[in-house]
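Before anything else, here's the structure in question.
Missing here: one protein chain of the complex. Every other protein chain is in place.
Chain nomenclature is as follows: A, B and C, assigned in order of appearance, with residue numbering initiated at 1 for each chain independently.
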Amino acid sequence: MPASDLAVEERPSTSLTKPVVNDFSIQVATVNGSGSQTANLVLLRSIFQMGVPVSGKNLFPSNIAGLPTWFTIRANKDGYIARKKEIDVLVAMNAETAREDVLGLRAGAVVVYDEPLKLDTVRDDLIFYPVPFDTLVGEVSRDVKLRRRVRNMIYDGVLAKLFGVEIDEMEKALRKQFGTKPKVVEINREALDVGYAFADAKLEKRDHFRVEPMEGNQGRILIDGNAASAVGCLMAGVTVVAWYPITPSSSLCETLISYLRRYRVDKKTGKATFAVVQAEDEIAALGMAIGGGWAGARSMTATSGPGISLMGEFAGLAYYSEVPCVVFDVQRVGPSTGLPTRTAQGDVLSTAFLSHGDSRHPLLFPCSPEECFEMAISAFDLAERFQTPVFVLSDLDLGMNTWMANEFEYPDKPMDRGKVLDEDTLERIGRFGRYRDVDGDGITYRSIPGTSMPAYFCRGSGHNEWGQYSERSDDYKKNVDRLTRKFETARNWMPAPIVEINRKARIGIVAYGTTHWAVVESRDQLVAEADLQTSYYRLRAYPFRSALASFIERHDRVYVIEQNRDAQMSTLMRIELRAELAGRLRSVLHYSGEPIDARSITDDVLIQEGYRVEYSAFSGAVPQDAGVGGE
Amino acid sequence: MPASDLAVEERPSTSLTKPVVNDFSIQVATVNGSGSQTANLVLLRSIFQMGVPVSGKNLFPSNIAGLPTWFTIRANKDGYIARKKEIDVLVAMNAETAREDVLGLRAGAVVVYDEPLKLDTVRDDLIFYPVPFDTLVGEVSRDVKLRRRVRNMIYDGVLAKLFGVEIDEMEKALRKQFGTKPKVVEINREALDVGYAFADAKLEKRDHFRVEPMEGNQGRILIDGNAASAVGCLMAGVTVVAWYPITPSSSLCETLISYLRRYRVDKKTGKATFAVVQAEDEIAALGMAIGGGWAGARSMTATSGPGISLMGEFAGLAYYSEVPCVVFDVQRVGPSTGLPTRTAQGDVLSTAFLSHGDSRHPLLFPCSPEECFEMAISAFDLAERFQTPVFVLSDLDLGMNTWMANEFEYPDKPMDRGKVLDEDTLERIGRFGRYRDVDGDGITYRSIPGTSMPAYFCRGSGHNEWGQYSERSDDYKKNVDRLTRKFETARNWMPAPIVEINRKARIGIVAYGTTHWAVVESRDQLVAEADLQTSYYRLRAYPFRSALASFIERHDRVYVIEQNRDAQMSTLMRIELRAELAGRLRSVLHYSGEPIDARSITDDVLIQEGYRVEYSAFSGAVPQDAGVGGE
Amino acid sequence: MPTATPSPKKKKVNRIGLELPIYRGSKTTLCAGCGHNAISERVVDACFTMGIQPDRVVKLSGIGCSSKSPAYFLGSAHGFNAVHGRMPSVGTGAMLANKDLVAIGVSGDGDTGAIGIGQFVHLMRRNLPMVYIIEDNGCYGLTKGQFSPTADVGSTLKTGVVNDLAPIDTCALAIELGATFVARSFSGDKKQLTALLKAALSHRGIAMLDVLSPCVTFNDHEGSTKSYSYAKSHEEPIEEIDFVPYFEDITVEYEPGTTREVTLHDGSRLFLKKLDEGYNATDRAQAMRVLRETRARGEFATGLVFVDPVAEDFVTSLNLVDEPLASLSEGRVRPSRSVLDDIMGGLR
Partner (left out) sequence: MPTATPSPKKKKVNRIGLELPIYRGSKTTLCAGCGHNAISERVVDACFTMGIQPDRVVKLSGIGCSSKSPAYFLGSAHGFNAVHGRMPSVGTGAMLANKDLVAIGVSGDGDTGAIGIGQFVHLMRRNLPMVYIIEDNGCYGLTKGQFSPTADVGSTLKTGVVNDLAPIDTCALAIELGATFVARSFSGDKKQLTALLKAALSHRGIAMLDVLSPCVTFNDHEGSTKSYSYAKSHEEPIEEIDFVPYFEDITVEYEPGTTREVTLHDGSRLFLKKLDEGYNATDRAQAMRVLRETRARGEFATGLVFVDPVAEDFVTSLNLVDEPLASLSEGRVRPSRSVLDDIMGGLR
């Protein structure tokens, strides 16, 4: 362990002398239901269109209208798109939080604000740009209703002028949003222009942030993870979808429904190649997916934590009676209802062991829209190959925020429907035994109702290899041992980890899902700030591959970085690893509900590595009460 | 690790030369619904009354009538009451299984059988006693209906004569059973006499098993674990019971109801100091227990695996909103419906982490009726002290089988109602904050509805220490960190382990619940057969005490012995232990659905310790098909 | 299975050329005399007579003695013995996967009325094409006799607990929720039950049959409205733990429009009132009224209580392609490369 101490300083993302190009974050503080989402997405998209890597994260309350909401855009030429704690530019539209928002900024930050809020009296170490929104909106429209709706577009105009976002890109982005509604585009464009003109005339540029066109985003799209999963399901050929609304998973199914209605209805007959049911609850949703899977459909459901908790009994049934189905869990902050509009990776452990008795489930961990897409497809293949429920653990940050992604690649492999009994197989294996391990891999053949193959009785109670009811010890043991064997077989079929070995590194990092993006940035910080080299193992599935142990073997200490309180993935790892390797594991845990950021990881790792760090590891982007420290 | 190999031989429990006194097992093979339960309990009880340590285990099918059932009585002067694999005496009453039952016996065993079954033709290395039950029952009664019902009592008479069980003890046992029904006692006594007379006249004693009176059972009772838990709940002052029937937990609530109706109804007014509801399902049952706990009652529910799986969402609510309640989980074999009438310890892991998000629950593990009683009382105290659901994990073997136990001791401590807000406390702490940690132990004060203390809003969503709704990161983190602290505090309040340190031992054994009894016997076998000294740590609760680590530290290897496939307790231990200690853990797993036996443990430990053992580790008491080996 | 060596005289076959034994299941493990067994036999009869293709049938159930029944009929059909009270959702999924299947669901009054009432409500409301049989004994047989939500007011358990709650009338509930075929019968009424099952199998939509089916072992309705305690003293000496007596099946036959009293094994009585031949089953309001009135008299109206032969069923309303979704080839369910391009285009 390095003996030297190190005072880490945040690289200033702004300097007062030279321009900071394509490297800053803008936070828009508004009230939900006020229609700012359009303005924010247009801003995000226009920067994206200029070729600058961006991400957009929405911090919204669990209600429909009237409460504070923060939308943060990070533009970063180096492609760092994780959340960043520091806000460089604040657009303060919400009177209720404005003071606190401003107090939370670092010195030198920029504040664009609604003039009557008089925020310039709060601090004198910031750069203030007051904008008289109410006056300006009068120039756009006389109609009171309309005014309220385009008011937000004005700040886009202001920002365009201030930071050099091309106004035509903004109009293009507007068109993308409101393609079919020219009148809407028109009035919004007017608002943009009004803002732009105002800034041009009245605001003197005093900050150094600039957006400049670059070549960053060829072949890239902007999409949220839920939509990406939806495209994956569409392409996976899902046929039965049963769901129950719950934030943050609802948009997965809703987007999927839109795609299915568009692309999976026979043009000629108007008939659908899919069935979607909004079930009465999550228990029924999984029950329907199981019924569908048993009867041969590619079936799925999507939910979030509370739904997963309700699915326990049915998950055990599917595991033990070996019925394929896919369950998306777009994780949010628990326990219980918790913070339904905040992100977490908190369902890893309870989902891996979901259901009583010796139950165990494969989990997939997408980190990006591309992986949401690909893993959705893999999930169906794996579910049918292993005849078991497969859980895809996304999270709110991935599912509901807007991400850059490479365009998805059309699947190059045909669907894997697994070991479905047909006449040839029946001839080869002789007598059909639903739970008979003919191939020695723990996976048995299944017949599908309604095809004329031999039937069997599917049940959650004890059964022998012929599928008959049995309470015999030997039948029971043989069967559950085979299930263990099947799970072992699954290991090497799961998406492989992405491993980056750094020969100079004594330290390894393990992460999964959305934590990845902060890790990428943090690893660079560790090198830049403390010359700390790291290797990286990005887990993509459970059960783990044996490569995990080899990776840990190569390193003295391995940091498992995750977004939950209880070190859940690390726990799963400890269970499997040889003790000697388990002993090398350290944890970096982030569970504030906001997406993890690089700074938090870097500081935490450095402290654990024995460096002295000036920063406190935890401080959310949402400004914190003064008196309310951590523990 | 010892280098020497060792051929282990089962100590023959019978020899052909000298009598075997008070050390054998009798298995009665019948059909369920045929009324043999009475005869079996009378037999068990009369041996018990003679002062000989006994246990009675019923292996019954998951249906109501007409399927094979085996009842096994083990009498053992040394007090070993775990299941024993070898059967010394078979009473073969079931034509359907008789052949297989006989084939499964070791040479030299005794078979009492229904003459027409002609079992003496099956093997010639056994001692056969044919009994013409149908003829004999004619001597008892002419009434066809009655005949069918007392037929089984005849074998009790036969056994009484053959093995020296005192017939008057049998009558006493009969009276215990049918106290209020003299006619029933009378006709059963007649049947006993007929059997006895027959054996006296027609059977020549050719075996060496004998029951002799001893002084073993002073101050002892016979009881099943569910009844013991029920007595505990009664004494714990439970006031709200909500339940949904499920084997093997139903009898816990049903016995409790009987006790409550008898002892908790005001003699004068006829009014009850308890409320019991048969809920519509387990979700509602836990919901009611939570509502009751929140409103200040001592509330509970009891269920088994499938019920636990359904309770996931509510368990998380109770954890996070901090509502006390007690949940009994009488475990059966899973996953899913599994083998509902077989025993297991398979819900440890899923219950510890029950619910999504970072949820974690205290678990208690009774091993005996005494502990069912005591832990029921502790569970209510702990639930109210820690304001959290407490799970008592019993199992079918403990809950539904008949055990000897020391008479229960009247609770010497008053009830612990935990930190309930009253006027004095309010004055002391100043402003009431439902989730404010005034004492630094993570446990906060709660006010009870309907008392005139300040109210709060109980919720599963985010809240600050004042109990107000909050989505703030800092509030969230502070709160869940306090929950961790509370869980830490709970460690030292949990029932302490029972530890037996053997200074000569290099090897430790960890077990919990009913596994204990086989461990006791196995440790003696290990010494007797291989001179292998062991220390023993009997876990009684989760979270673990720090003593667990110290125990492991003292030993080179520690065997964790449990009745599930996935080494669930060992998993919980690995998560907490330093890697170096985790590395010393080994597992002995038994998951056949039958209670674990000493032989299986001894053999498994010896093999892992490098001895050569002639026995296969797995072979159930239920005879196994020839061609169907385990793995 | 048809024997390999054909027997000399021709066996009786149905319209699709199958013999009766094909429609049987494995040997029952329920108690002798249990009404559930009689119902299984009627399902066998009805399917045989209707010439139902066994390999198109899926048998579904929850958990309970009743829910074991599917193992005892149509042995060559696929079956799914799911979890307690949640079979409707499994059946829904299966029918979506393959709309050509014939779904026969068997549930108990506990499985349906207690833990399963939520899924029952939504199954009725959705009008899923499925025959849904409640084998209704007013108790939880498999867990040894506790009250179910169809237990009579005043029934008493061995613990002394008395049921104070009025029974749920699953027929009235189903009609209120929009079910399109609602019938009630008695397990021992061969003729009526077979006829109703045949009608149910012909109905496209949910066909709900509440079949009173005595539990000979536990449903001892002392003090209940539909029974009287009979010769209890006679029974005393034979009381014994764990003894399940052997009973003969009860069978009844009676004419439309008449009322018939059935004495159950424990001596309790059931009053069945068979609906008139002239009864118009398509009038929802009248159906509700008849149910209410007979119930008030302590009787059970039997027969086809309500039917709506024209309402669209759930699966049809989804306008699915003709081929079952489950067997659509990859080409039909995985959109082409151009579709993905199209989607990507919108996101660039």
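Throughout what follows, contacts are C-beta pairs under 8 Å (C-beta built on N, C-alpha and C of every residue); 3 or more make two chains touch, one makes a residue touch a chain.
If you're wondering where the values come from, they're calculated on a predicted model, not measured in any experiment.
In the whole complex the chain that is left out makes contact with A, B, C. Touch with the chain that is not drawn comes from one residue among B:G104, B:G157, B:G195 or B:G296, which is B:G296. When you scan B:M93, B:I223 or B:I552 for touch with the missing chain, the hit is B:I223. Screening B:R106, B:K181 or B:R264 against the full complex identifies B:R264 as the residue touching the chain left out. If you put the missing chain back, the residues of chain C touching it would be 114-118, 121-122, 125-126, 149, 164-166, 168-169, 172-173, 176-178, 284-285, 288-289, 292, 312, 317. Even with one chain removed from view, chain A keeps its contact list with that chain: residues 32-38, 41, 61-67, 145-146, 148-149, 177, 181, 183-184, 187, 244-247, 250, 254, 257-258, 261, 276, 278, 280-282, 306, 336-337.
Even with one chain removed from view, chain B keeps its contact list with that chain: residues 176, 220-223, 231, 234-240, 242, 259, 263-264, 266, 269-275, 277, 279-281, 283-299, 313-314, 317, 321, 407-408, 410-411, 414-415, 447-452, 455-461, 469.
The working rule: only the chains that are shown with their structure count from here on.
Taking each chain's centre as the average of its CA atoms, chain B and chain C sit 37 Å apart. Shown for chain A are the residues that touch two or more other chains, namely 313, 317, 321, 459-461.
Across the assembly, chain C contributes residues 81, 83 that each touch 2 or more other chains.
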